[in-house]
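Written out below as structure tokens is the structure these notes cover.
Here we show just some of the chains, and they stay where they sit in the whole.
Letters A and B mark the chains in the order given here, with residues in each chain numbered from 1 onward.
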Amino acid sequence: MDRDTYDKGMKIRRETLGDAYVDKAMAGVDDFTRELQEMVTTYCWGEVWGREGLDRRTRSIINIAMISILNRQTELGAHVRGALNNGVTRDEIKEVLLQVGIYGGVPAMVDSFRTAKAVLADIDGEGE
Amino acid sequence: MDRDTYDKGMKIRRETLGDAYVDKAMAGVDDFTRELQEMVTTYCWGEVWGREGLDRRTRSIINIAMISILNRQTELGAHVRGALNNGVTRDEIKEVLLQVGIYGGVPAMVDSFRTAKAVLADIDGEGE
């Protein structure tokens, strides 16, 4: 792994998903998951999120769409939160998920709205 | 079907995919495919693409990502062309597909680049 790319990736990962989320992921690192964390940070967050060609708002929007289609609810929840951190509005998340419904089908849309709504409720609860 | 939504959808569909593409789709309409065309035009293009909440550039970017994950190469080709019509650049399409590789895996990325590259070659050939 290239150290500079790892460091760049860790910075973007923390800015997107939040320190609380990343601290928790890193605290659980052991021999079984060490390379997982390195690969995600370097390859996903450093190499691709670190590229100039699209802003983070757009990358977050793309992720919500793709991860909805992929049916990965835990990851979707993290990226809904990340999208808000990157400046995507709640209305824009709604628009993405309605478009998911057309291209990925109604069950994908319904599941993704359920996950997103739970994240929004958590965030609203944290503010109280 | 609501006629106004159909008409709005047909306009957006033509502006995105091009008259040549839509004329060809509509010319083949028969009893077997009539409702298919009506449903796609009304719900997909009228109800969702016709909404205000995201601009067409962003909707095209989302579609390239989703349809890559869904592994539907013919539709992907049409939406690569549509993305260019909607103002997405070739470099931005490349960025979306690199991000597809991270979240949807290398075979999805390789197939989508192959499809996109063929569309770009067609377009360049048309200009000659």
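FYI, a contact is a pair of C-beta atoms (placed from the backbone, for glycine too) under 8 Å apart; a residue touches a chain by one contact, two chains touch by 3 or more.
Keep in mind the model is a prediction, meaning the values are calculated, not measured.
Assuming all chains share one sequence, and 2 are in place here, what does the full complex add up to?
My count of identical chains over the entire file-defined complex is 6.
The criterion applied here is as follows: only the chains that are shown with their structure count from here on.
Considering chain A as a copy of chain B, what rotation angle in degrees (nearest 5) results from a C-alpha superposition of the former onto the latter?
Angle of rotation between the two copies: 180 degrees.
Where the CA atoms of chain A average out and where those of chain B average out, how many Å apart are those spots?
25
Could you please specify the touching residues of chain A with respect to chain B in the complex?
Those in contact with chain B are residues 43-44, 47-48, 51, 53-54, 58-59, 61-63, 65-67, 69-70, 91-92, 94-96, 98-104.
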